[in-house]
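If you scroll down you'll find the structure; I have some questions about it.
Only one protein chain is missing from this complex, and each of the others stays in its spot.
As written, the chain order gives the labels A, B and C, with residue 1 at the start of each chain.
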Amino acid sequence: MSLFNKVTDYPTIKSLFFDGMTLLFGGFGGVGTPPGLIDCLIESGVKVVKLIGNDAGFPWIGIGKFICLERAQSLIASHIGSNPVAGELMTQGKLNVEFSPQGILVERIRSGGVGLNGFLTEIGRGTKLEYDKPIIKIGDKEYMYESPLTGDVSLVFAKKADTFGNLVFDKTARNTNPYVAMASKITIVEAEEIVPMGELNPEEIIVPGIYVKHIVPSKGYNWKWIWEMPDKSSRSAQPAK
Amino acid sequence: MSLFNKVTDYPTIKSLFFDGMTLLFGGFGGVGTPPGLIDCLIESGVKVVKLIGNDAGFPWIGIGKFICLERAQSLIASHIGSNPVAGELMTQGKLNVEFSPQGILVERIRSGGVGLNGFLTEIGRGTKLEYDKPIIKIGDKEYMYESPLTGDVSLVFAKKADTFGNLVFDKTARNTNPYVAMASKITIVEAEEIVPMGELNPEEIIVPGIYVKHIVPSKGYNWKWIWEMPDKSSRSAQPAK
Amino acid sequence: MDMGDARQIIAKRAASEVKNGMIVNLGIGIPSLVPDYLDASIQVFFQAENGILGMGPTPLENADGNLSNAAGYPVTILPGGSYFDSAIAFGMIRRGCIDVSILGALQVSEQGDLANWIVPGKRVPGVGGAMELAYGAKNLIALMTHCEKDGRPKIVTSCTLPVTTYRCVKKIITEMAVFSISDQLLLEEIMPGYSLNDIRNHTEADFKISPDLKPNR
Partner (left out) sequence: MDMGDARQIIAKRAASEVKNGMIVNLGIGIPSLVPDYLDASIQVFFQAENGILGMGPTPLENADGNLSNAAGYPVTILPGGSYFDSAIAFGMIRRGCIDVSILGALQVSEQGDLANWIVPGKRVPGVGGAMELAYGAKNLIALMTHCEKDGRPKIVTSCTLPVTTYRCVKKIITEMAVFSISDQLLLEEIMPGYSLNDIRNHTEADFKISPDLKPNR
């Protein structure tokens, strides 16, 4: 079924980006943000009107590399704490940042991705994150309306893709990627491994190929550095042995 | 970690049912509705105030067996066409049926299951299925508000469960089960196979054990009959060879 | 022509709408006959709303009880196929991932309103997934016999049966004719054995005649 072969190369991807696009990116603190596609975006020289993803990454990791170039007009994210440059740009008025609670943000992306028109929640009610969101009264309770998010292009990182675009993720590098993959007109996947159709167990596929437009092979990821940086104090978040 | 062992027996399950409960059931046309738990529900003699699931099953399969006993006051489902008894009870005023479009219904269950407060959609706008649902204006567009659904007890069918309640499903018997598993105070799982904790690949788990309260072993399922009935004309919905 | 023949003729004509590489969803009834008429060279992915993409033919033996289409009948899965839950199945549908959805119909109006879920007082199956299929598909084709058994036309000025989804049908295929609907109802083809007059006499809705009107192949 070569008809369904979506594997391409980075130069082809570069030509898909355009000035003024809304870009969704997968990943959580840089883990699971496709490094090859971010480099490709940087090389394209394109300006992005709106970036949407979990966070601002680190200055040299994930979407952070792109944000530092000041080619993004706005960002919707749950935090920018790991990228001080993003904070500076925001303070200087060079980057418009809308904060969304983390789980609400991924649900907004999902809402767009599954063709619904937003949802109601109490999360953030009465706080600064209410912004000017509509308040909807249902019965005698009031909720905030959270709008769906969609994009022109989504950048996704996967462990494995078959040539149709069926995707399998790896451990916690899955995070927001499955919904980011559903929410744009053009979804581009960087995969650590590309296999022929039929090689993935249909039961283990997390994102069906129907959502994917283009696939490129990954040149490897770079987010292990996060905990190897000497200036970051080590942190054990788990029960010690 | 025997602390997390949730495996029990059918008599114990029977004692969990109570008159007036709201019951959610997994399954799609009977496929994936736990037959042992439905029998257990029938034997309990309990009356259900509200049933919520994809459809009314068949008179002898899935939730249909229970519906035929006239012990359910109401049903929220996407269709009842496969169970003529449900249609008769509805016509006689003995069963109050609310129809919800199929994908909207499972999203309502999901909305309850993930702790959100309902969502907006255009699906069904202007039709009989609008009922008296609130119409919400966002910008210059009008949407229907779909409320979240939750229950007292959820009945779920899985291929495999470990003793903590991590669940794996089988092919199209997955259908609504993952969200039904998230949406009730008490989720009870009938599993074709029960394995020790640690035997399931953490990557293949569809429903994490955190949602599951009780697990019983299945005595086998019975929905293959659907296409073996002589009075149903065979139907090939796929490309012929 | 008996009803059975009409159904096969409609299904055969509908099959020619399915092109290489498409993602296709088929409703129950006449649409389920469409695959029988697909050319062997056509490669498509069939999706079903219970949670499968890439359905293959009915198994010849050893059907798996946990592998069925949305009507509950046994199917197989082709290489590249996947399983998912029914929320994602409908996510695909609403999001416009289905290239063509072929549904059975009870009535279609000249504006493309579809009625296919309830005959009040007679048949109350419930809407199932039809509203979302009609809403989300890039192309929605309605299949039905041209008239009721008692001769009443099914292509109407305005649906008398409760509507499933408004202004959604893009094409109507019956045993007598093929219509397209964009701004208006347009007769595109006259099927073999029928005349323009036959169609006028059995169609309640006003229609225009396509400049490309052709008798069926």
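We take it that contacts are C-beta pairs under 8 Å (C-beta built on N, C-alpha and C of every residue); 3 or more make two chains touch, one makes a residue touch a chain.
Remember, predicted model here, so these are calculated numbers, not experimental data.
A.B. asks: What shown chains come into contact with the chain that's not displayed?
C.D. replies: A, B
A.B. asks: Touching the absent chain in the whole complex: find that residue among B:M21, B:I61, B:L95 or B:L116.
C.D. replies: Considering all chains, including the one not shown, the answer is B:L116.
A.B. asks: Among B:F4, B:F18 or B:Y131, which residue is in touch with the absent chain?
C.D. replies: In the full complex, the listed residue that touches the missing chain is B:F4.
A.B. asks: Just name the one of A:P59, A:P101 or A:P134 that touches the chain not displayed here.
C.D. replies: The missing chain is touched by A:P101.
A.B. asks: Pick from B:V7, B:I42, B:I186 or B:I205: which residue touches the chain that isn't shown?
C.D. replies: B:I205
A.B. asks: For the chain that got dropped from the picture, name the residues of chain A it touches.
C.D. replies: Touching the chain left out of view, chain A contributes residues 28-32, 54-55, 77-82, 87, 90-91, 97, 99, 101-104, 106-107, 110, 122-124, 126-129, 159, 169-179, 206, 221, 223-224, 226-227, 234-241.
A.B. asks: List the chain B residues touching the unshown chain?
C.D. replies: Touch set of chain B with respect to the missing chain: 1, 3-4, 113-116, 162, 164, 166, 182, 197-198, 200, 202-203, 205, 208-211.
The criterion applied here is as follows: only the chains that are shown with their structure count from here on.
A.B. asks: Can you figure out the chain closest to the middle, judged by Cα centres?
C.D. replies: B
A.B. asks: As a test of understanding: of all chains, whose mean C-alpha position lies farthest from that of chain C?
C.D. replies: Using the mean of the C-alpha atoms as each chain's centre, the farthest one from chain C is A.
A.B. asks: When the centre of a chain is set as the mean of its C-alpha atoms, what distance in Å lies between chain A and chain C?
C.D. replies: Each chain reduced to its C-alpha mean, chain A and chain C end up 37 Å apart.
A.B. asks: Could you say which residues in chain B touch two or more other chains, in rising order?
C.D. replies: As it turns out, chain B has residues touching two or more other chains at 107, 122, 170-171.
A.B. asks: Chain C: which residues touch two or more other chains?
C.D. replies: 77, 83-84, 87, 90-91, 93-94
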